[in-house]
Structures are given as structure tokens and as C-alpha cells.
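Have a look at the structure below, then the notes.
Apart from one protein chain that is not included, each protein chain of the complex appears where it belongs.
As written, the chain order gives the labels A, B and C, with residue 1 at the start of each chain.
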Amino acid sequence: MHAEKLQHDFEPKIVAFVCTWCTYAGADLAGTSRMQYPANVRVLKFPCTGRIDPVFILRAFQKGADGVLVSGCHPGDCHYMAGNFHARRRFAAFRALLGFVGVDLERLQFSWVSAAEGGKWVEVVTELTEKVRAMGPMKEFKALEDEEQWSGALNTPELREAFESIT
Amino acid sequence: MNAKAEKIRVASIDPSYYQAVTDAIRTEAVKLLSEEAVVAVVGYLPGRRIGTAVPGLVTTPEQAQQLIFSPACVNNLSLYLTKAKKGVLKKGKVAIIAKGCDLRALAGLMGESQVKKEDIYTIGIACAGVFGANSDRKGGLTEASIARKCRECTVHQPEGVDLLVGTLPELPQLTALEAQELARLEALTPEERWAYWKEQFSKCIRCLACRQVCPFCYCEQCLCDKNRPQALESSPRPAGNTAWHIVRAMHLAGRCGGCAECERVCPMDIPLNLLNRRMAMELKELYDYEASMVPQEKGPLTRYQEDDDQSFIK
Amino acid sequence: MSLLITETNLRSLVDALVKGATLVVGPKHSGSVVLYQPLAAGSDLTLDELPRRSAKELYFPVCEDILTFKRENGKLEVRDIDRSRFPETVLIGAPPCDAGSPSILDAVFSWDYNDEFFLERRRKSTIVGIACTKGDDACFCTAVGLAPDAKAGSDLFLTPLLGGSFRCEPVTEKGQALIDKHAGLFSEGAAGEPVAFADQSTGKLDLPKIKEWLNGHFEDPLWESIADICVGCAACAFICPACHCFDINDEGNPDNGTRRKHWDACGFSKFTNHASGHNPRDIQNKRYRNRIMHKFKYYDDKFGKTLCTGCGRCIRACPVGIDIAEILDTINKKAQQG
């Protein structure tokens, strides 16, 4: 069926934070329905989107995620009644903050995927993966990881340049 | 730029204003302490250097005679009522001098069960503005020396205080520099904004003055000090610094009263209040929430409505 | 006759050093603040403002890696930092309060243990100090035994002259070597009038007397009265040229990480917090007391030096206006009274 597999130069790392009751079950349904989607996504299961701390998203980007998906129950469907309502406000705020410090919000996707929406899971994951693939690696946080205060760096760009100008 | 010509009217037209406020504070503080209505008055005392004032935890009527109010009274004293400063004040009712912006912090602390209304006596100041960080203070309060937050202050007149001190002089309209800066940043591309903040955060040395002066940073264990697990790197490298400032802004979202103390005390001049302002703007727009001088039961991130905006969610 | 260098040539000296693959660090604008930073060219050098942070980070970085570790195939491999990669460095444009600090710190970093991270950088660097013509009401270098034109700690000392040149005085062999290597940029001539040195608002302190008073006043109401308002940040310590406490932290995970050394400060409540939860300095004024004690007593006890250069940075930066000069003055008066 898919004999020809496309080779990509860049395979993005996508991290999905999902709630166990809706989206995790939706992803299970996609599996039992044998739907196909890119293998880039790594799923972390939470009881509820209400448990998902914005720090986790930040941390995922810092640890090399090129895209992050946060997904839970539709409003009103929360197993815990209100966890996703609180999460919705929290993420609205956090998203604004990340946007303001210059994170491209195209890399951060929020969705409601119910246990019955295997197809939507596939759609959301595929779309984010393809979008991020086209955007290329998330360089910002990774670059920061390698940066030092000038005094702690073993050599500085200036020095490197100076060295290069000599040899 | 001629500093003299720009001298704003609050300082030049009404020089008696600060004296009147100072006198009123002293009278009240002496009365409260001599009647033993309070165990301490948290106010301002003159500093050694020109144009400076320091927080004072005043416990005797004699000391109370030294209390002042001037544009140098920049600190948000509500800090001294929080758990972060436990043990500093004796148990009992405390009087506190508060500007409008400080009052919003006090109200927030009440909403978060940190301060009880009945435990404090608030002396609210009708405040015309205070000095900005690193400003030239020799010429009094001028357009050049006024703090950026004061240029667009909406809480000159305190509300809900036990005693209101001072009559507000006529205030000039000043350009909203902070709002302008915010708009400028908003207009940039994400890459440009990232570059801007990267440069700002790279200066950070993690002295945590921003945290230590914040009335809302009263946690016994700050997330950034935790090591099991380590939520964000504690070393002052660009990665950890960026994470720290993002987390800080997030933790203050919906709580910050806008006193901008974090920005004032930053020895590296990182414009931290821009982050707080940006979050406040967002919460105002999404949930019609604004920090208030009156305690609110729940903040915007501890409540919800079923029909909250979810245009960003697929 | 004196050795002189023009401002143009001073900047050319920076250019020449950079070309020679030397790391040149000096005051440079970064937005609204001036910081000691690597200079890409002589034109970066800013001599009209005291940098916000001291020059100590040249030897004692805000944060540096000291080793890395990684577990592979069940074995943990530890890799040391190659200190030979520390560059040859020239610090230029440091006033006496900054130029004087590394030599004070030498004592502690080569005391019971040789901290090669500090010492190797010291060996590889030359300090070009400059007489201070700025200064404000927070400065008190004269009070602690320095002066706007003190040469202590400098390898080469510059004195700004009216008209824009600098008088150059080699203080050490390192300084002389620098002159010799770039002799073309210096000239002999009659030194003009120096630019007026910075004013000092405080009088001289009797440091031995202060120490004597501190010896007997570990417990004293003074500490509460001056430091109950302290908020417990590290602004004072981090920008101080002499504070040198650090913490060591492993970052990453047990199988792959880096051990890092970074600034720490006695103002933080965590500084003395024990694993048991007990904290001997349980309240802020005890922490502030330590700051004074360390600078004016403990360091003197151990190394015969005062751990303060009077730069006034902590006074300018303190969020609550704690004024160490004023405190020293108070103690000085108490000490004089007996």
C-alpha cells in the first residue's frame, strides 16, 4: 500500500501530553482502527489536562522537542468535571507568555480529542508533525542549552574569530 | 532635553504635598503606637544618600517621628507582611503605609490567605509617583526621574484603606512608555522577540532580587530551588535564566499587582515588568480580570467559565 | 618624563591584543547597563561609567562547568574540563576597586586547596587598572584603605590626564611586558594635569577597631536594626568584587550531566540550610551579619585582608537601601566609643 516511503531530511521530535480518559483512549482507538500516522510523536499520559503544568511544556522544548501537543477531553467531558476548564485558562495564559518571549506558537498545539475521535487524533498529530517538519528544528531552546555566560565559556566567538584570522 | 523644563507639576507646583503626607503619617503612626493599637508601623525612613529612603519597621513613637514620604519611597512594603519575612515583625496588628500599587499586592495577599484584613491597619497614600531605578534624584520628581510604572498609573488614589493620607496634586499626562514598549515588542516577529529577550535574560545573574522583593513570592520552597525533581536549572546560565523568567512570569500571572518592584531592583536592568504587564493584558482581554485594590476570592487562573475562549484549541 | 598613551592608542592596544588572540575584557555597554565584557575592538571600550558587575567574573565566572559525566554501557565516564583552554586575558579599564579585588581573593583560592579554575585564569591574565575619576555618594574606597588612584592589584596603571591621554605606570613585570610588547603605542612625554579623582563622601574607617568591635558583638541589637529589612537576595554579593561564595550543582540526570560551579550568596536562606531542615542562620539579619563579619572580621582573621574594596555597588543595588558604608560608619563610631 505505502511501498514508497518518503525520506525526509528532518524528523521532528513531537511530544504529546494527553489525558488518560479521552485523548489517550482516542489514540488507542486510532490503533485498534489501524489508522496510520507519523511515528514522530511520543505520548506522555496524565490523569487529566488539569495535571499538566506549563513547566512540562517548557521543559519538553528545552529537552529537544520540536513541537508539543497538549490534548484532553472536550469541555464538559472531563472525567474530573473541571480539570480541563482550569487547564484551558492556564494554557491560554502560558501560550501568550511563550508567544511574547518569542516562541513560535505554531510549534505548540492544543486540542480536544475524545475517546471516540481516533480520526481526530491522527489528524492532529499528522498536521502538527508535518507543520513542524516544514518549520525545521526548534533551535531556540537547544541553542540556549549550549550557551554560557561569557566568563564561563571556554572560548568566545571573538576569540575564535581572532584565531581564525591568524591561521 | 531640558530636565528643568520637564519638571512635572507634582513636585514643582505643590512642594508642601510631601510634607503634608509625611506629617499625617507621623501623627497617625505616633498615635497608633502610643495607644498600642498596633505593634509596628511599616513605613519609610530617610536614607543616607540624597533622594533615598529605606523601609522602616517602626515600633516606638520616637522612631515614628522619623517616618517620611517622598518620591524616594519606592518599596512595596507589603512584602514585610508575608511569610517570606516571618519572624521580623512581632505578632499583633501592624500598620502599613501603602501606595495604590502596593494596595493591589495587599489585596492579592488577602485573597491568597496570606494577610488577614483584621491584622493590618492600612495607611493609604494618595501617591503622585515615585522615582525610577537609577534615575537622577537631585532635581526631585521630574518626567526624567519618575518611574516608568507611574507614568501610566491608574491607582493614584487608594481605595478601601483604614486611613487615607494626602490630597492628590493635579497630575500631568505622561506618555505611556511601557505600553509603547510593549506595543513595539508585540509588533516584532517571534524571532526578533526571542532575540530581544535572549539578550535581556543573558544578563541575568540569578541574584533573585526580583523574587525576593515580590510580595507574591512568599513560597517556602521556590520551584527554582527544588532539586527533586529539578524543574528548571538552578545555575545562572542562559538556558536556566530563560526558564526562570518564564516560570516566574507564569506564576505571577493573575496575581501580580503591578508594583514593578522586580524590574526596579534588577541590577541588570532587565525589564521584567513587561512580562507581567503582558500577562495582565492577556488576562484582562480573555477573562476581564484586573488586579484590584479590593481582595478577590479567586484569581483568573483559579476559576473558569464554561464558555471561556478556546479559539486556540483544535 | 612619563610614559603616556593616547586614548586612540589605548583603543588600538585593544585591537592589537584581540588580533593576537588575547581575550580582552573591559567595560562595554549592553543596553542600559555597562558590564565587563569581552571587547571585539577598542571602540567597544567604555570608560565613563562604573560597570554594574565587578571584574571578578573574569576569574570567577557566574557559572562554569567543572566536569561532565556520562554513563555508557554501564560505566560512568567522568571528563574534566581542559583548563589549558583558558585564554590569555587582559582586563582593561578597571578602577582600583575592581583591579584590587583579585589579589585579595588569591588568598582564599590558594588556601587549603588550590582552585585551579581561579588560579589558572589569574596566571593567564594581566590587569590594566585606571584611576577613578567618576564615583558618587555610594563610593567609599578610601574608607577601606584604597583610593581612586590606588595601584594595588594592577599590573599596569593608567591615570587619565586632562586632554585625553593616560599616564602609564607599570606596576608588575606583567605590566611591563605588555608595554614592551606594544611599545609603539606608548610614548614618553611630560604628563599633564590628571583629571580630578573621584570624590569620597565618607571618612576613613578604623578597620582594626571595627574588627575589634565585631569580635565582641556577634550578638548585638545592631544586626536586627540594620538588617531586619533585608529581603535576602544576592544582588549585593553577586555584583561585589570581593564576595566569592559558590555552589556546586549537578545538572542533567545521574546518567548524563554536568557539574557546575556558580555564584552563591550568604544572603540566601538556602545558603546555610541543612539537609535536616535545620538552619543555623534562620533569620535574615543573621545572614546579613555574616556578610559584615566575613568581610571585616573572618577574612581578616584568616588572611589579614579586608574583603571589601569600597566600590559601593551593593549600596546602589540593594532593593531596600541597606547602606554598608553607613553601617560601617555606625560600627566605627561604636568602636571608637569603646
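List of remarks:
Operating definition for what follows: a contact is a pair of C-beta atoms (placed from the backbone, for glycine too) under 8 Å apart; a residue touches a chain by one contact, two chains touch by 3 or more.
Assume contacts and distances are computed from a predicted model.
Chosen from "Disulfide reductase", "Peptide/nickel transport system permease protein", "Cation:proton antiporter" or "DNA-directed RNA polymerase subunit alpha", the protein name that UniProt gives for the omitted chain reads "Disulfide reductase".
Taking every chain of the complex into account, the chain not shown here touches A, B, C. Although one chain is not shown, part of chain B still touches it, namely residues 83, 112-114, 218-223, 226, 228-231, 251, 297-298, 301-303. Residue positions on chain A in contact with the hidden chain: 1-2, 5, 13, 15, 20, 24-25, 27-28, 30-32, 34-37, 39, 42-48, 50-54, 56, 59-60, 63-65, 78-83, 86-87, 90, 122, in rising order. Take chain C: the residues that touch the chain left off the picture are 71, 73-74, 252-255, 277.
The rule is short, and it goes like this: only the chains that are shown with their structure count from here on.
If touching chains are joined by edges, the resulting network of the protein chains shown connects every chain directly with every other. The most distant chain from chain A, with centres taken as the mean of CA atoms, is C. Computed centre separation for the pair chain A/chain B is 35 angstrom, with centres defined by C-alpha atoms.
As a whole-number value, the distance joining the C-alpha centres of chain A and chain C reads 43 Å. Taking the mean of the C-alpha atoms as each chain's centre, chain B and chain C sit 31 Å apart. Of all residues in chain A, those that touch two or more other chains are 148-149, 152. For chain B, residues touching at least two other chains, in rising order: 236-237.
Taken in their complex, chain C has these residues touching chain A: 18-21, 23, 37-40, 57-58, 60-65, 81-82, 85-87. Here chain A touches chain C in the complex through residues 148-152, 154-156, 158-159, 162-163, 165-166, going by the rule given at the top. By the touch rule above, chain A contacts chain B in their complex via residues 54-55, 58-59, 62, 75-76, 82, 85-86, 88-105, 109-112, 124, 140-141, 144-145, 147-149, 152.
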